[in-house]
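Read through the structure below, which is laid out as structure tokens, and then see the notes.
The other protein chains are all here in position, but one chain of the complex has been omitted.
Here is subunit A:
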Amino acid sequence: MPPSQLKRLKASLREQGITGPQKSKKQKKKGLSTETKIRRNVALESIRESFNPFEVKHLSRPSKHDITTPSTLNGKTANGALGRPGISKSLGEQKRQKTLLLEVQGRNKVGGIIDRRIGEDDPNMTAEEKALQRYSWERQRKKKKGNVFDLEDGDDDEDLLTHGGRTLDEDYDAASVDGGSDDEDMQQTRKRVREELEDLETRLDEEEPDRKKSRAEVMDEVVKKSKLYKFERQRAKEDDDDMRMELDKDLSDVRAALGAFQQALSKPKPVVEAVAEPEPPAMHPDRMALIEGSQSKEAPKSYDQQLRAMLQDGRAKPTDRIRSEEEIQAEAAAKAKELEDSRQKRMMGEDEESEDEAPVDEPENIFTQEEHDDAADFGFKSKVRHSRPEGIDDEDDFILEDDLIASESEPEEDEASVASDDASSVGSVDELMEEHREGLSNGFKGPMSCPRTLEEVMAVFDHIPYEDYHETMRSIRLRSDPSIHPTHKARLDDFAAALVEFLANLPSKSEPPSSEIFDVVIRHIHSMARKSAESISTAFRQQLRQMHATKSMTPGDLVILTAIGTIYPTSDHFHQIVTPAIILMARWLGLTTPSTPQTLTTGAYLGALCLKYQALSKRYIPELARFTLAALVKSTSTALLAPHIVNLLSFATLWQHKSALPELLTPFLKPLATLNQPKALQRINVLLAQAALGRRPLALHNHRPLAIKSAAPKFEESFDPTKHYDHDAARAETQKLKREFKKERKGAMRELRKDANFLARTKLKEKRDKDRAYDDKYRKLVAEIQGEEGHEAKQYEKERRLRRGKK
């Protein structure tokens, strides 16, 4: 059982040496030294504290085990004390009295005097320190006062602007603003004010720095300053007005010029004239409209119109400098390089569009809707797929005749014009439309209207000799040029589409034209393909669809396929017209057995065409190899055989870097030997030998090896079980924020509650004080009256006694 409170108190007092054995009188008399007194007080205080059970807060359930470290992880002291509520409460109280109480007292009160005297309340500062601080504060305030860029304010030496060693101060005003004569008086005022200010400042400087200014002086200074600022503002505003007036004056001239220009362009508009009238010369139309009010609707409108017209008015461009030969060549080379780059990109199938258009997620999958179709990943059977290279630059409204290079992918017009200006830079000019600029001066009579259907085209072209085809087409295209009338665009589109159809029918005429005529028609279509790209593409696709449906290969089809091969870039990885075209050709080659002369020649032509398609991209066509092999085995006449051998040699050369060339060419050796073609045989043998030498085993999988998934547990250094370890960083972050918020909220609520308690307490105290004061006053008054009454009563008694005595 622990000893009693009293015993413990006694023991601790003895320990501290406060109580001890009895002292002699002498010792008592001698008294205690100050040092001992202080120590004694401290010791008493600590004893008092330790005996107050509410002074220190402890854990409600003390820890089970002894802790040897002075402080635990949570920052609690070793003895398990959580805090000192008494002290913290009193601290809070003090703080509230300093802040909250003052605020509450100052509530609903306006004005008051804030004491900003330096060191007035601080007993720790000596007089010298106070003086020093006051001085330094004053210097700082002076420095801070003006704008850094305020030239007139610069009274400090280091801030002064000089020129040639002399200050700029004296003649600054005259030099800068001597344009207007009408503001002389204003200048004068300004000067006066400035002088006054300077005077004031010098006076201030002369004074003792730490002398306190009198109130009157301070007020004077303030008034002067505010006057100066007001004056400055006024001046700036008037300057602005001046400038605006000036501009308005000029505007009338400008508008007159503009009006004249617009009149020249189109019919003169009355509104424009009204505004252009110089009658109120310098007045802003907006302002005028405001003043006049009646035309308030019209005037701003006209103003806006004019503004817009001005905005859209083409600025005079500098004329193109005449370029030197090298520059022209460099530009042409750059252009060619750019084109080649974009072609290469398309060949690799790396256009931006095809990348973002992933072929995987095709919603329209006819075959396996519910499950994933592996084949659809590669575009098989999925209805829509892919990509196309860059879209058209619609704003490029360059006139076709000036720009014979058909391409949508050119970004700048200037480049195009450069290319067309210098024909040799691109290597191909179309003579087709060369004489266009003179118009139809050579007197050629073409059809007056633009034929828009196949029938109309046939009607036009059937009656003219082949030689006139070019001239006729040219004249049709010139007459229907879109620059003449916007509707001509549709006409030309139709004409182009009809021409494609016409081309397909051309070889089946009773008297088929020569190759030149095909060339002319194809080139005209090519030339139109830029403007009428959509209609021509659709027409070609229509032709392809027909071929697909009929499964035959007529000479007309061959011509169409040839035209596709020249008009569209055949090296593209995917092209909406070229890809179906090559599949069609391959289908014919794959499904036809070369037996008749007709199939043999058609096959030879198609083979040559296929090779032309793949000249750049060098893609492999199995059907061609197979067909050629079959043709060599089957065919009998040398005339029919020759083109196939040419095809064989050209594809052998084209595909000479394919790794499977030996497998590809070996089957040809035997038929070539039987056909007795030593030249071809030799060439093939050479290629085979080269291929054999260049052959290496495949090493396709030089990939970085995939990492094996680790199953080892993640080890956390300095693991703390009280902490949350969340893998998800974002979630952890939000958790942390939530916790923080909760904590803050709790704290804030606690504070508010304490504040409210404090306020209530204060109010109560105030009320009590008031009541007590009232009580005191009342009692005082009562006592006074009673005293008076008693006095009067005594007086009365006295008087009565006196009167009785008299009696």
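Everything below uses one rule, namely that a contact is a pair of C-beta atoms (placed from the backbone, for glycine too) under 8 Å apart; a residue touches a chain by one contact, two chains touch by 3 or more; residues count from 1.
In this text, contacts and distances are computed from a predicted model.
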item	value
Among "DNA replication complex GINS protein SLD5", "Trafficking protein particle complex subunit", "CBF-domain-containing protein" or "CAF17 C-terminal domain-containing protein", the UniProt name of the subunit that does not appear here	"CBF-domain-containing protein"
Hidden-chain contact residue, picked from the options A:304, A:516 or A:776	A:516
Residue among A:15, A:220, A:534 or A:744 touching the omitted chain	A:534
Per the touch definition above, residue among A:235, A:587, A:634 or A:754 touching the missing chain	A:587
Residue of A:225, A:323 or A:626 in touch with the missing chain, whole complex considered	A:626
Contact with the hidden chain (one of A:378, A:741 or A:774)	A:378
For subunit A, residues in touch with the removed chain	339, 346, 349, 353, 367-368, 373-376, 378-386, 388-392, 404-410, 426-428, 430, 507, 512, 514-516, 518-519, 522-523, 526-527, 529-530, 533-534, 537-538, 541, 544-545, 548, 554-555, 558-559, 562-563, 566-569, 572-577, 579-580, 582-584, 586-587, 590-591, 597-598, 601-602, 604-605, 608-614, 617-623, 625-626, 643, 646-647, 649-650, 655, 658-664, 692-703, 706
